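Apart from one protein chain that is not included, each protein chain of the complex appears where it belongs.
Then we have subunit A:
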Amino acid sequence: MDDGLDDAELERHLLQRWETPHGVWNALATVDHKIIARRYLVTAFVFLILGGLLAVAMRIQLAQPEARILDPDRYNQIFTMHGSTMMFLFAVPVMEAMAIYLVPLMVGTRNIAFPRLNAYSYWIILVGGLLLWISFALDAAPDVGWFAYVPLSGPEYGSGKRADIWAQMITFTELSALAVAVEIVVTVFKQRAPGMSLDRIPLLVWSMLVMAFIVIMAMPAIMFASSTLILDRLVETQFYNPAAGGDVLLWQHVFWFFGHPEVYIIFLPAAGMASTIVATFSRRTIFGYLPLVMAFIATGVLAFGLWVHHMFVVGLPRLGEGFFTASSMAIAVPAGIQIFCWLATLWLGRPVFATPLLFVIGFIVTFVIGGLTGVMVASVPFDTQVHDTYFVVAHFHYVLVGGAVFPLLGAIYYWFPKMTGRMMSERLGRWAFGLIFLGFNLTFFPMHILGLLGMPRRVYTYQPELPWAGLNLFISLSALLLVSGFVVFFIDVLRAWRSGEPAGPNPWKAGTLEWATSSPPPAYNFRRIPVVDACNPLWVHPDELAVTTGLRVDRRELIASSVVEALPQARESSPRDSIWPFWAAIATSIMLIGSIFTPWAVVWGSIPIAVTLIGWFWPKGTAEDTS
């Protein structure tokens, strides 16, 4: 028990229980959510760089008409890789990574729920990313778009193993996303610090919770889609073959039933980050906590009712068109509520213009444009003119870069001190923000005009007589500005990591629990689990938080609490490090990659998976296993 111990003694005991010892073996076996989140983050940002380089390649090709720098085959691989990398290997994992790092700290617990599953999920997404990028290096990457429409991706027209590689990469990423979503839900519902009732949960945690539920409901749709696609290709099922009673539009329905909520999987965590940053740098509690939570939930629900707006030109019945126009327009209301609450918070507070807030201001300005062009494409007649043109390319980059990457970069500046114990540079931060904001708008705003001037998406070149050359050159040059902004950002990250100024536990004087522990947090997160009686406990009790006692120190233990009131219910053991998730991930990968080539891989590949799962769950007689 920790009751009788003084602080130093207690820390020694906790460190012994929770710390990951040095060594490669121990690194592979660790289940510390902070170490795993850091791996996720680094991996996701590496994929951001790779995906960005692909974008640069496309801009070089499109800078002039009839350029022959990339042949159509390479270009099609590159735009497919760009979309797939950014959506599946950067945007979703990076938001999950932030959740894995921050949620346990913000709810005041010692580790994420199902920590071994968490370790497994990282290895899985890493292999999925490697699969995609190694195939690209071998000139065999998918070339059917990140949406992989049949029949272009089907057995008849999709040659080689390219579409199969895409489908299995999807399986890897959805597997890992589902695992993380379950961990987040359970952590938020059952591991909150005593007193953190539903109305005291930090907004970022709320947004991550809604995101996790969207993942749980959307991912099965894409799992069905990618599995049926590979079945059509591998064992000649006929889900998507009209000649044999299949239907090519079925693919689009299941893909977008996942694909549209995907946007909110990426956007909602960003909205949570923006809410956090706005409150901290306005020096007051957020205005409209309840409306914001309701708006998050409403967005999550509505997200599943508007997938058809990606299919407005496939020839729909009029009534269906009307319904999906109305529902797509309606999602502007919860988005509006969020924007207005942030504006009210800034209005009522005393804004401090630190780099994280700059990124959030840039986010509001650009995201509103993306939201408004979203309202435009929600209209069926409007959409028939801009669908599949550069107007839509502009629209979703405003939503995804403006709406998610800007808050994410702000969040990196904001939480970097917590994660590393070091501050990033305000001066470089301003430069990075200025260059990225300007470069982004100069790159993507003209694309709206290109779309209205009739330039379709996914073309590897265009003819000189078309009036698009000037704008395309301008866009390609502006993209360099955008790239330079990211270069400054990454230089700042590397510099700060090595030699940034020490941060101290709470450099921004923020109010939520992650700032109640040292920076970076110790392996056990909190010496004693805090007791919460407010939304921003550190603002209410700046000097010292009330804490609980009574957890054992001779094993990993944390508090399980009730869903609504967060009343402490039980002392719950938390699993120790284990190498088995790593082996299970290797076995799963062998099965999934093997099944690209032969259906028998599913049969024989399931044996090693079974073996590793038995190893994973084998009772080892320790307290953590049995309780």
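Throughout what follows, a residue touches a chain if its C-beta (ideal position, glycine included) is under 8 Å from a C-beta of that chain, and two chains touch if they have at least 3 such contacts; residues count from 1.
Throughout what follows, contacts and distances are computed from a predicted model.
The listed options are "NADH-quinone oxidoreductase subunit K", "Osmoprotectant transport system permease protein", "Cytochrome aa3 subunit 2" or "Sulfurtransferase TusE", and the UniProt record of the chain not shown names that protein "Cytochrome aa3 subunit 2". Of the candidate positions A:T299, A:T355 or A:T389, contact with the hidden chain is made by A:T389. Residue A:P446 is the one among A:P446, A:G485 or A:G500 that touches the chain missing from this view.
Only one residue in the set A:T373, A:S476 or A:S595 touches the chain that does not appear here, and it is A:T373. Per the touch definition above, the residue from A:L231, A:V301 or A:A330 contacting the chain not shown is A:A330. Within the entire complex, the positions of subunit A that touch the omitted partner chain are 71-73, 76, 145, 149, 151-152, 157, 242-243, 247-249, 284, 287-288, 291, 313-315, 318, 321-322, 325-326, 329-330, 332-333, 336-337, 339-341, 343-344, 346-351, 353, 361, 364-365, 368-369, 372-373, 375-376, 378-389, 441, 445-446, 448-449, 451-454, 456-463, 466-467.
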